[in-house]
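Our next item is chain A:
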Amino acid sequence: MAGAAIRTRELSKDYHVGFWRPRPYRALDRLSIEVAPGEVFGFLGPNGAGKTTTLKLLMQLVFPTSGDAEILGRPVGDVGVRRRIGYLPENPYFYDHLTAEELLDYYGRLFDMPSADRRTRVSATLDRVGIGAERRLALRKFSKGMLQRVGIAQALLNDPEVLFLDEPMSGLDPLGRRDVRALMLELRDQGRTIFFSSHILSDAEALCSQVAIVAKGRLAASGRLTELQEFAVQGWELVMSGVPAEALERVRGRARRVVTVAGGRYVIDLPPDGHPEDMLRELTSAGATLVSLTPVRETLEDVFVRRVAEMGEGARS
Partner candidate 1 sequence: MTRGAAAAGAIVCLAVAVGLHVSQDWWPAPQIDDPGLLYVRSPAVATRAVLSYDAIAADTYWIRALQHFGSERLAPPEHVRNYSLLYPLLDLATTLDPYFSIAYRFGAIYLGEPYPGGPGRADLAIQLLKKGIAAQPDKWQYLQDLGFVYYWHLRDYKSAAASFQRASELPGAPTWLQPLAAVTLAEGGHRDASRTLWMQIAKSEEPWLRDAATLRLTQLDAMDIMDAWKQAKDQGYNPPIPNDPSGTPFVPDPATGGITVSPASKIYPLPGQMQPPS
Partner candidate 2 sequence: MKAVRAVAAAVFLESVRDRVFYNLVLFAVLLIGASILIGQLTAGQDVKIIKDLGLAATSLFGLFIAIFVGINLVSKEVDRRSVYPLFAKPITRAQFILGKYAGLLLTLLANVVVMSVALYTVLFFLARGVPEGVQKAWDAPAMDPGLLVAIGMIYLELAVVTAVALFFSTYSSPMLSAVFTLGIYLVGQFNSDLKHFDTIVDSAPAIAIAKASYYLLPDFSRFDIKLQAVHGIHVSAGFIATTVGYAVAYIAALLFGAMVIFSRRDFK
């Protein structure tokens, strides 16, 4: 099926701020992006950049000031298309008095699922996101992490072709984040399209084929992650423990800095072309143990600020 899974054209949203003389505040300025089917698309930006506004426009929770958007070739707001999509809002809130099972059953009824089918799907989806016996507890008793899982479950309930996830990792502990990441890759492998927003770069790195970066309501950059200069690696941080003294002296020259941390650990700060794999091999064969190896980059915020300045923006009122 040709055609973009998601497309926006000059999509803009103004809010009116102030009571007596409302002034327009441009939360999103002429956003035009396209997401191909089967892609995992990262929609990145600092907080307040317009990511959630974009998602709300796509879900028609708010109405655009100008421009338009399409999902699966149909205009946003087409009720039939909603059978084929799933949406996870940021910090989802459901209904205190329902249990997780009852919530999904309610949503299942909205999809017109016959009751036996509904029961099976609800149970399977809850299993998939790792909610066990808690599914019979009232949602008011759920922790933030568990609510996030319920949110993912309700987005998956109807086996959607396109998934919209707003900060899917928020509220999850590292184990949870790993599970979600694995889930998203699994969904991608099944051929679904995933559009997710995040302010954490490493999430995007692990998952996305394409990204778009927004800042202050405008598109700052878009394309393949690896091709975006902004995210080029600027250095490596190699943390080793148990490094014999003479091995350390040998490699000191190739590092920009070496810091000794208590407990016999050393943080070795390498330049971008410092070949950390070689140094790692060298040190481990000398008897040291790897603690971690992390690329050093500009933060997303730094990139945005710089990009925005580059775009020649003055102060925005």
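Picked so that all candidates are chains of the complex that A comes from, given by their letters.
Just so we're on the same page, a contact is a pair of C-beta atoms (placed from the backbone, for glycine too) under 8 Å apart; a residue touches a chain by one contact, two chains touch by 3 or more; residues count from 1.
None of the values given here were measured: they were computed from a predicted structure.
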{"item": "Neighbour of chain A by the touch rule, complex-wide, chosen among 1 or 2", "value": "2"}
{"item": "Residue ranges of chain A touching candidate 2 (in the complex, touch as defined)", "value": "15, 56, 59-63, 79-80, 82-83, 85-89, 92-95, 97-98, 102, 106-107, 109-112, 151, 154-155, 158, 164"}
